[in-house]
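Handing you a structure now.
All protein chains but one are shown at their positions in the complex.
Presenting chain A:
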Amino acid sequence: MWASKLCQWQWRSIAKEALDRTITVAKFLSLFHITDTYIFSPTIVYGPSMLPTLNVRGDVLLIDKLSHRFGNLGLGDIVIVQSPSNPRRILTKRVLGMEGDVVSYNAHTGFVKTLVVPKGHVWIQGDNLYASNDSRHFGAVPYGLIQGKAFCRIWPFAEIGFLGSV
């Protein structure tokens, strides 16, 4: 009887220990997830479309995931957007028009087109006009596709610093 009681007590303490450990791990993972989705996260971006602001070979940017949720996004900010033509691709572009703005651009045909950005949409364009697939091709994108605002470059070390809006 004494032995069985001891055994029971041991089991209980082991179970409690396991539960505590699980909660600690879960807490850590959740904190990581929340920082990554709601506060900031590092992202690698590459490609020619944002030359000369960002390099072709790849930069690591810190993305601010908070301010676009409060509509704190202005002209000239560099944003991370889910591509409208492929939801798994992420594009890095600069905001050049908010809803209600009048935008003029050079279409492929060579004519200058002028339009008003519709409600709830933004007009995004790459800095490198000649090698960028952006709103000039697929039109204004819904605000809901914006994933965050790039505010700081952390790699390469030579060009570390804040990305100002133009």
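General observations
The rule is short, and it goes like this: contacts are C-beta pairs under 8 Å (C-beta built on N, C-alpha and C of every residue); 3 or more make two chains touch, one makes a residue touch a chain; residues count from 1.
Everything that follows uses one rule, which is that contacts and distances are computed from a predicted model.
Look at the chain that isn't drawn here: its UniProt entry, checked against "Mitochondrial inner membrane protease subunit 2", "SUMO-activating enzyme subunit", "Ras-related protein Rab-21" or "N-acetyltransferase domain-containing protein", names it "Mitochondrial inner membrane protease subunit 2".
Of the candidate positions A:94, A:121 or A:149, contact with the unshown chain belongs to A:121. Although one chain is not displayed, its contacts with chain A can still be listed: residues 23, 26-27, 29-31, 33-34, 37, 82-88, 118-121, 141-146.
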